[in-house]
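This structure is in structure tokens; I'll ask about it shortly.
Selected chains from the complex are presented in situ; the others are not included.
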Amino acid sequence: MPLKKPHNGLQNGDGSHEKDSRHFGNGSQQQNMDLNDHEGEQNLPSMLEVSNDSPVVNGIGTSLANGSLNLHSTVKRKLDGEKDYVFDKRLRYSVRQNESNCRFRDIVVRKEDGFTHILLSSQTSDNNALTPEIMKEVRRALCNASADDSKLLLLSAVGSVFCSGLDYSYLIGRLSNDRRKESTRIAEAIRDFVKAFIQFKKPIVVAINGPALGLGASILPLCDIVWASEKAWFQTPYATIRLTPAGCSSYTFPQILGVALANEMLFCGRKLTAQEACSRGLVSQVFWPTTFSQEVMLRVKEMASCSAVVLEESKCLVRSFLKSGLEDVNEKECQMLKQLWSSSKGLDSLFSYLQDKIYEV
Amino acid sequence: MPLKKPHNGLQNGDGSHEKDSRHFGNGSQQQNMDLNDHEGEQNLPSMLEVSNDSPVVNGIGTSLANGSLNLHSTVKRKLDGEKDYVFDKRLRYSVRQNESNCRFRDIVVRKEDGFTHILLSSQTSDNNALTPEIMKEVRRALCNASADDSKLLLLSAVGSVFCSGLDYSYLIGRLSNDRRKESTRIAEAIRDFVKAFIQFKKPIVVAINGPALGLGASILPLCDIVWASEKAWFQTPYATIRLTPAGCSSYTFPQILGVALANEMLFCGRKLTAQEACSRGLVSQVFWPTTFSQEVMLRVKEMASCSAVVLEESKCLVRSFLKSGLEDVNEKECQMLKQLWSSSKGLDSLFSYLQDKIYEV
């Protein structure tokens, strides 16, 4: 759900990044430089292309099998020694070291020791907004991760926004062209994307670095552990932008937040700060932005040291009672969206809203 | 659940009203005067009688059709221009302008632009306590609102108490006369009242201005958005007054608050402040008393600008999984109350409690 105006808000967030760092400041200066550095590199899509298609049996082994690895492995160790893990640094590293038979364009997939790391890093949409193509890439990565030897999945994002939800400029463009065909195609893409999360059997840890909007917030209860940076916030203004809930939020949000708050989010676009989301159960724990990546990695690595059987069976016990219910909800929600988009009235309402208003975040 | 002593407590609340206003004080002096003004008028029941029986197709049109409207419409616009909407002021206005084929005695129903506003304003009970007759009026108003062109329903109350639950003096009086017949009649009135909330298809927004007790608190999870004034508080001391839970609270309270707190409320009469109720999920958001009405109206009007289809379908998605379950719970709860009231032992226990003790709030 990329909102037109947010760009400013989000960029403001970026602008205040250095100030924040100083505020919390524990030697994160270098990390910031890295982030800036990296953002400059985002214009070079080829550098972000990471291979990970063929299900690999040994996470470490894979890396070692890559040609360019040995060259950089000492560098990597040196970096690891110098300071804690930084998503973006590792990302750049992975970019250089990986060559594969299957490339992702809008996500980055990293095989780590015991877990798979998927990073939203959209080249074809702003603010990690989701298009059917990007959702398909995530599904493919989930499918790979479910079959390989990783014990769990870490989902995070590159840049300052976690995910701004469905890409509306894409949506309007397509629906304007062929309402009937595109409404079905997009609704089915959402359904399959959400289904992939519902059916994933290994624990999913999500690290929310910044705003999570619409579908980007709705899928969080389908994941198992949600860690958020202080900078994260959450909003699902479905009714406000003339849409019905998606991502099973019509079921999971009332379940977790209580009907009163869930409905305020779904109907009135109520925005939750990271702390609010944490105190109400949407988020497991909130960390300071400057040490967020390190805190997450520390915990994910500890989780990855657990027995794979125990992790998967524990998730199975926790989820088994929800799974079939969630699949029904997902079907119903996407059916409803399809109806809205294929009806001229529903579409007019959506279009007039998106054209007339600039949604202020 | 009107408790004998609370009257004092509640009136104390009223007494401190002016102090509160000064405390928060942002130009609410005039609003307070209005409230006091209005309280004086409560002794004139005829002024509060508002008509709204026939399902009306156009909310604004209705008002325009009334004879006395044009006289006051400029006054109304002037008031709206001068300052934000105030429940009580509008109430008085509506009283004057409405004439209809069906009058409500204990509630006020206002057709607004895009939504229906029901105000509890009981003339036949203290503190907006509920009798079978008052519950029937609310049901009738809900039935009308479900059929007209309004997109949502706003429920609030006149005075300083939202609703003190079932009227016990009424209950004792009736059950003393004819235990068997009256226990069935009252239990069925509760059942139908609660059922009307479960089955209502448009979003229900509740604005809680003051204490919500017993059934008045229990029905809140059956509504969709719950906004509360800082002055509101919540209590369901069912076991304390020798009753079993009603209003589906035996199901919704554990669901929302967790079993531990829900049971403390149902078994021990634990009282929740507005802030507590908000942090635990019973309430969506808490507002300061002096600006409460304005904040609510602002949001309700924004909601009412949404597409009717989106609002109704969103509610349908959120509620569909609960509806049949809630109807079962409602049946069981009312069955249990009927049993308690029709058994001499259960009745003795209730009577001896109500006669012996004065419940201190």
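Which chain is which? They are A and B, in the order written, and residues in each are numbered from 1.
Please note the rule applied: a contact is a pair of C-beta atoms (placed from the backbone, for glycine too) under 8 Å apart; a residue touches a chain by one contact, two chains touch by 3 or more.
Quick caveat, the model's predicted, so the values are computed rather than measured.
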Assembly size in copies, with 2 chains present: 3
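One rule holds for everything that comes next: only the chains that are shown with their structure count from here on.
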Intercentroid distance (Cα basis), subunit B paired with subunit A, Å: 41
Interface residues, subunit B side, partner subunit A - complex: 203, 220-221, 223-226, 256, 279-285, 299, 302-303, 306-307, 309-311, 313-315, 317-318, 320-321
Residues of subunit A touching subunit B in the complex: 238-240, 242-245, 250-251, 254, 257-264, 266-268, 270, 279-280, 325, 329, 332-333, 336, 340, 345-346, 349
